[in-house]
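Dropping a structure here in structure tokens format, bear with me for questions.
Here the complex is missing one protein chain, while the rest keep their positions.
Read from first to last, the chains carry the letters A, B and C; within each, the first residue is number 1.
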Amino acid sequence: MVKNMEEIADRYFDCNDRERVAFELGIKLGALFHQFVGAPVSSENLDVLERAIEKTTERQAFVKRAEVRIKPIGLKKRTDSVFHDYTTLSGDMLDATVEVEYKGVKAKGRLRYIEELDYPLMYLESIG
Amino acid sequence: MVKNMEEIADRYFDCNDRERVAFELGIKLGALFHQFVGAPVSSENLDVLERAIEKTTERQAFVKRAEVRIKPIGLKKRTDSVFHDYTTLSGDMLDATVEVEYKGVKAKGRLRYIEELDYPLMYLESIG
Amino acid sequence: MVKNMEEIADRYFDCNDRERVAFELGIKLGALFHQFVGAPVSSENLDVLERAIEKTTERQAFVKRAEVRIKPIGLKKRTDSVFHDYTTLSGDMLDATVEVEYKGVKAKGRLRYIEELDYPLMYLESIG
Partner (left out) sequence: MVKNMEEIADRYFDCNDRERVAFELGIKLGALFHQFVGAPVSSENLDVLERAIEKTTERQAFVKRAEVRIKPIGLKKRTDSVFHDYTTLSGDMLDATVEVEYKGVKAKGRLRYIEELDYPLMYLESIG
């Protein structure tokens, strides 16, 4: 039985520690987006969903911290609609910061909608 | 602009109120399962995920109440594993009760793993 | 061991056959939406994703037929963007028709974006 993360690194990975931490950070941001996009949201449950995304992310390997904000885009605006204040979570609504650490190397990544790109970008803010 | 649910029923649905409430209940159970299965779980975040599934379900149209329990199957058992106390949510772990109401007709449905079927069954417990 | 669907109906369900078929139809539409919303799409993979959604839906209990069209909303328009022709599947892009049958009772449901509602509605088109 493989007993620790170092043994897993030796057997399965072929990269340095900085590349490993970048890889792990990418996994967490990709997971977070594709797991929760589509979830039903309204103004009244944004906070509970933010906390759930943070806690499920923080329990994954190497994650030090996750902070999630959901922007209420598309909510509260359709005041004359029967579906007022209800939509499903889209990538544009998410602003997530995730910090990971592996063997002393830290990396910080973010997912957020960037206006000049008209796109929810996942990027590596800092490493090392 | 369509102003209320009754107008939507007239224009788009062709069924009676009991069939409608059964249909809406099915939607909620199917949504809940397929949105959240795959989410990262550990013993320490089960409760926050339970609350998030309840709250996102309760904000959907016609839902009166949602109660969710996640059974910690596959957690805490792999004590000699580096992935001890970590897994992803599977249908077998979910026990969800959802109550909906439409025009005075109530229905109660459930999703839970049933041992004699070896299957996470979605069923309609009561209606009317 | 439970051997057939009738035994399952007797033990777990408390509704008539029409209500059952409406419930099953709701499950399939809720599942389809929440499983696939968020999937990466471009003009070039719409058809393979349509077929996958159809085939995974058709393999579920009681489904007779599923037909899925994905409208290329948000694709091909951002010609000056580096993310030209790439987005993630949203509910507004989906047009799905699902037919189910249980004990001779048929029902047909649909999920599609309805302009006057500004909403991707799941509705029961016909039953019986």
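In this text, a residue touches a chain if its C-beta (ideal position, glycine included) is under 8 Å from a C-beta of that chain, and two chains touch if they have at least 3 such contacts.
All of these numbers come straight from a predicted model, not from anything done at the bench.
In the complete complex, the hidden chain is touched by one of A:L29, A:A52 or A:L94, namely A:L29. On the side of subunit C, the interface with the absent chain consists of residues 1-5, 8, 31, 35-36, 38-42, 44-45, 48-49, 51-52, 55-61, 80-83, 86, using the contact rule stated above. Counting over the whole complex, subunit A has residues 1-2, 8, 12-15, 18-20, 22-35, 107, 109, 114, 116-117, 121-127 touching the chain that is not drawn. Although one chain is not drawn, its touching partners on subunit B can still be listed: residues 33-34, 37-39, 78, 81-83, 88, 90-91, 117-119.
By our rule, only the chains that are shown with their structure count from here on.
Per-pair counts of C-beta contacts peak for the chains B-C. Look at where the CA atoms of subunit A average out and do the same for subunit B: the two points lie 24 Å apart. Centroid to centroid, with C-alpha atoms defining each point, subunit A and subunit C lie 27 Å apart.
If you average the Cα atoms of subunit B and of subunit C, the two centres end up 17 Å apart.
Among all residues of subunit B, those that touch two or more other chains are 1-2, 8, 31, 35.
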